[in-house]
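Here the structure is laid out as structure tokens; the discussion comes afterwards.
Heads up, one of the protein chains got dropped from this complex, but the rest are sitting where they should.
By written order: A, B and C. Residues from 1 in each chain.
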Amino acid sequence: MSETAYVDAIREALFDEMERDERVFVIGEDIGVYGGAFKVTDGLLARFGEHRVIDTPISETAIVGAAVGAAMMGMRPVAEMQFADFASCAFDMITNFAAKSRYRTGVGVPLVVRGPSGGGVHGGPFHSQNPEAYFAHTPGLKVVQPSTAYDAKGLLKSAIRDEDPVIFFEHKFLYRRVKETLPPGDWTVPIGKAAVRREGRDLSILTYGAMVWTALDAATTLESEGIDAEVVDLRTLFPLDEETIVASVAKTNKAMVLHEATRTGGIGAEIAAVLSERCFEYLDGPLLRITAPDTPVPFSPPLEEFFLPNAEKVCRAARALAGY
Amino acid sequence: MSETAYVDAIREALFDEMERDERVFVIGEDIGVYGGAFKVTDGLLARFGEHRVIDTPISETAIVGAAVGAAMMGMRPVAEMQFADFASCAFDMITNFAAKSRYRTGVGVPLVVRGPSGGGVHGGPFHSQNPEAYFAHTPGLKVVQPSTAYDAKGLLKSAIRDEDPVIFFEHKFLYRRVKETLPPGDWTVPIGKAAVRREGRDLSILTYGAMVWTALDAATTLESEGIDAEVVDLRTLFPLDEETIVASVAKTNKAMVLHEATRTGGIGAEIAAVLSERCFEYLDGPLLRITAPDTPVPFSPPLEEFFLPNAEKVCRAARALAGY
Amino acid sequence: MSELTREQKFEIYRLLRLNRTLEEKLVNLYRQGKVVGGLYRSLGQEATSVGTAYALSPGDVLGPLIRNLGSVLVMGFSPRDVLAQHMARASSPSGGKDCNLHFGAPERGVISSISMLGALVPVMAGIALGARLQKKNVVAMTYIGDGGTSTGAFHEGLNFAAVQKLPLVVVAENNGWAYSTPFKKQTAARCLADRAAAYGIPGETVDGNDVLAVYEAAKRAVARARAGDGPTLLEAKTYRMKGHAEHDGQAYVPSEELAEWAARDPLEAYSRVLAAEGLATADDLGAIDAVISERVEADASAVEQSPFPAPESALEGVYARKVADAEPAVARRRS
Partner (left out) sequence: MSELTREQKFEIYRLLRLNRTLEEKLVNLYRQGKVVGGLYRSLGQEATSVGTAYALSPGDVLGPLIRNLGSVLVMGFSPRDVLAQHMARASSPSGGKDCNLHFGAPERGVISSISMLGALVPVMAGIALGARLQKKNVVAMTYIGDGGTSTGAFHEGLNFAAVQKLPLVVVAENNGWAYSTPFKKQTAARCLADRAAAYGIPGETVDGNDVLAVYEAAKRAVARARAGDGPTLLEAKTYRMKGHAEHDGQAYVPSEELAEWAARDPLEAYSRVLAAEGLATADDLGAIDAVISERVEADASAVEQSPFPAPESALEGVYARKVADAEPAVARRRS
């Protein structure tokens, strides 16, 4: 059987859900005729027509706003941000209208805002951001980021079927670099559940998105050095799957968080808090954060390489931690 | 000597800085003739004229954008958000234009965005928010929140004189409830320095804004129970004064974070991470977070009361922690 | 010109009066400290709210702002709903979670705004879009103040609606002021209808204090929307007779302006119309007024006696299904 790339898995999820449920439609910039800047929506227009594949003006607030309204009318909109960075232009609509509607008025807003985040492709400061922590600090939203094609498809389906607004971050570095054979049929991956990607006894690397692969790389190196790392793919960033995190750390007694987003106030901070609260007795060493530094994402390749976490940095931290 | 309220201290800072430096000007909605929704800018128009006290249309993006441009031209704008909640409408401008300008192009943007945050006045979901963590996750910004009239004045002066963009959150509950006698003359409070408000040996309560007063209340109660709490007022939320935090926790060996913002991904999370990294060996108990729950800010008084942290909740947590 | 029946004309009168009487009661309660939070008046603007909302048909959807008390009454929300909202009671449509006119239910044809001005315009475009996708013949109507038209959200929403030819009517309620900011400091455009050209849609200005004129203009805009001819920007020229909220004495407002507009009170004007058409004497109207006052008083007492929400309900309803506890889980002890 042929392998499906991460980007194609996302398209399949959209396609399947649009076939399954006529309330589902997609809306965004250049998603119709062009099929999206990354071709995620390629072919949807031909199949579903321009009523359900809506090309919009350059108006992120209107895109998300229209999704909010349509969701209130009973539809299931999937709004694309051409780059996740541009969600900043719909920030109010996402964090105040979509996130708070159910709580304030009992009117749920089942919508998905999805788009490519992350660096590694020399996109510069505005096409490489990882803004997930902004949304993970916003009650009412759910925040998801798949690392595999399987999860990309299964989580997006869950996101579309969810009764609440889900912010779905795809990692653009993975679009065509990650592939696998997907099972046929209609399956989903639940929101709110992490996955242990590699079992290990010595320390837990808690991570998500493209960094899952970095962690697995590092784990291979570490193994050869006698350090047995467990790699936990968080998958859902809000609400966190605290049970899986706690179980892992209770077993390994040492933890590090790895993410591509900048350090201060990132998802790693929240995990530190969860571990402080729930795993104090289990921790035999400090929680280390391997993240991008607190700077914008630089453009030039040597700068971006320096900026991004990589397996070597993970190994270095893991060795220090193992020494505790 | 007469006492100066927090709100008046802010006005004095604006007044003094506008007198001292003609590059300083204020811009925002209803700040001129009306003197601002909370009268923070009252009297500035009469003194400085409408060139330097600019009433704008309802356009948060234009307000901050104009401040960015003027700052690039060498001015020192102070932009008011009528409520801090509305900074969401200028989110892109703040986090992408202002925050990243120096890094990307070497052009600094010395501006202040200030406004009232916080609850306790039954303002409902959109007039009570504490959005500081969004901005503390944005490299390039500095984030400040004073708890006293002295700090309000001294920190705002520092913010205006800072070479970089500062997001200055005032707590509206404190505007008229907190007063003190201010020394004469031109003094400032440095950005990036926390203050120990109460020395204690048994545990550290790390907090800021209106919650400093809650912590002090709680400390009084706890004292009568034989628990000696140290209260650290962070004052600057990004970058954090890690030295003061670490010194306090190294002394007390137990820490809790108290903030009014919602829990997940709040400033408390970052502090947990800092302590995990830097104070692992010092902690004799889990770090506890006393915060608002992960919901929007509800309107009705019993709901808001339930939502907000208070001295009782702090005491309860402190007792649990002391028992470790 | 007006095809309104006699009964409808009376209904409009009752709605206008209910708007005003209910608001007067709220002022009263506010002064007694029984209203939680601020009180935003619609005095002098009742004709705009009632006239526009009255032009909708069953199944249409309205997105009111905080001064559109008349509109939510037209849509069938009750004085009790409004009173309970202002008194933050459990029985309020928002269950005490939000304030003033921030409530709604799509199935009842009302969408709740958030405070951020302009945000409702794209959302109401989405309402129209959602309905069209469901092949429902729904018209969406919403409001925007002179101040609100300066927001980016207004622009994006209306532009999008125009491109999509959505059945949307945006009523630009030009009451001369946005908080303390006069029209001239809000925009250099001559009037708000002029903003329509930017979107290639019809813009029209109507006397917002003449309820029948408002109704007729709104009816035309609604008809265009329903016929598939896209959005209309309908400017209603009216005046904010009170401060931004009750705490605001509006010292910044020229008294001549107030006097001029006081003479154009929409209720008095409409009463004169009814009299001139021989439909109602002052006594007839007085009788209606008395019934309304009585009802509002009764509703207010009932609401005053109704409970506040249970504190713990603060934690409910963030998600369809509860996903997280409010209190941090306790630290696990090593076994």
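Operating definition for what follows: a contact is a pair of C-beta atoms (placed from the backbone, for glycine too) under 8 Å apart; a residue touches a chain by one contact, two chains touch by 3 or more.
Treat the numbers as computed from the prediction; the structure is a model and nothing was measured.
When the full complex is taken into account, the listed residue touching the unshown chain is C:K185, out of C:H102, C:K185 or C:R240. Considering the whole complex, the residue from A:R52, A:K100 or A:H127 that touches the absent chain is A:H127. Checked against the full complex, the candidates C:P79, C:G152 or C:P266 give a single residue touching the omitted chain, namely C:G152.
Where subunit B meets the chain that is not shown, the touching residues are 25, 51-52, 54, 56-57, 59-75, 77, 92-93, 96-97, 100-108, 139-140, 142, 162-164, 192, 239, 242, 246, 250, 277-282.
The set of subunit A residues touching the chain not shown comprises 29-30, 32-34, 37, 55-59, 61-62, 85-86, 88-89, 122-127, 263-264, 286, 288-289, 293-296, 298-307. Within the entire complex, the positions of subunit C that touch the omitted partner chain are 118, 150-156, 159-160, 162-163, 165, 184-190, 194-195, 197-201, 230.
Note that in this section only the chains that are shown with their structure count from here on.
Seen from the Cα centre of subunit B, the chain whose own Cα centre is farthest off is C. One simple way to say how far apart two chains are is to compare their mean CA positions; for subunit A and subunit B this gives 30 Å.
Taking each chain's centre as the average of its CA atoms, subunit A and subunit C sit 39 Å apart. Between subunit B and subunit C, the centres computed from C-alpha atoms are 35 Å apart. Touching two or more other chains at once are residues 94, 97-98, 102, 114, 116, 152-153, 318, 324, 328, 331 of subunit C. Residue positions 92, 96, 100, 103-104, 139-140, 239, 277-278, 280 of subunit A are each in touch with at least two other chains.
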